[in-house]
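Worksheet for the structure shown next.
With one protein chain removed, the remaining protein chains of the complex are shown where they sit.
Now for subunit A:
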Amino acid sequence: MADEVILLNFCPSVFGMRIRIALAEKGIEYEYREEDLKNKSPLLLKMNPVHKKIPVLIHNGKPVCESLIAVEYIDEVWKEKAPILPSDPYQRAQARFWADYVDKKVYAAARNVWATKGEEQEAAKKEFIEILKVLEGELGDKPYFGGETFGLTDISLIGYYCWFYAYETFGNFSIESECPKLIAWAKRCMEKESVSKSLADPHTVYDFVLGVKKRLGLE
């Protein structure tokens, strides 16, 4: 029986990118549907009535919401190829811890970098870099967060890389000069087709953020 896989997404969303990468890693064909967040589709509202947010993975008509939950789901259903989580329970706990850290810390800190000005922005940049440095520390000298293979933590973080151009431009700073190892890791990930095809173009992201800033009067 052929699987029917649909992804409801919004192109600049780092959360949607996670699911795109996981599906690409497993070689799964799916239908991509771009949502207009100002006019959400009846399907989105029906498939995610609790949060009404993208991304939503729909597998044979059944929705899976929340990006990291969807990535684990993909790993469990299509388990023969390209494992995303390690098999050892302790390593799995570590992978989940760092993916959770990314979720708890990166989004809010990054948003403050482009949404604020002056002193507030300086403080936001400092906090953002500190968080990236913690992640750099965890990466250490490993090629990927999980070690030799690309996995859950890498997938949770790499989508932010295509937002770095926007952060650096609006924040007037260089992430590479502060976190060279992290940028090296990001470039390594970008060599994978599953990643390079799933991330948005940095200029598209920049234009999107500029639009949001204008709409919110944050210029």
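A few points about this structure:
Throughout what follows, a contact is a pair of C-beta atoms (placed from the backbone, for glycine too) under 8 Å apart; a residue touches a chain by one contact, two chains touch by 3 or more; residues count from 1.
The rule we apply is simple: contacts and distances are computed from a predicted model.
A chain of this complex does not appear here, and its UniProt-recorded name among "T-complex protein 1 subunit epsilon", "Kynurenine--oxoglutarate transaminase 1", "glutathione transferase" or "WD40 repeat-like protein" is "glutathione transferase". When you scan A:E4, A:E76 or A:E120 for touch with the missing chain, the hit is A:E76.
Looking at A:V5, A:C65, A:V113 or A:L199, the residue that reaches the missing chain in the full complex is A:C65. In the full complex, subunit A touches the hidden chain at residues 50, 59, 62, 64-66, 69-70, 72-73, 76-77, 89-90, 92-93, 96-97, 100-101, 134.
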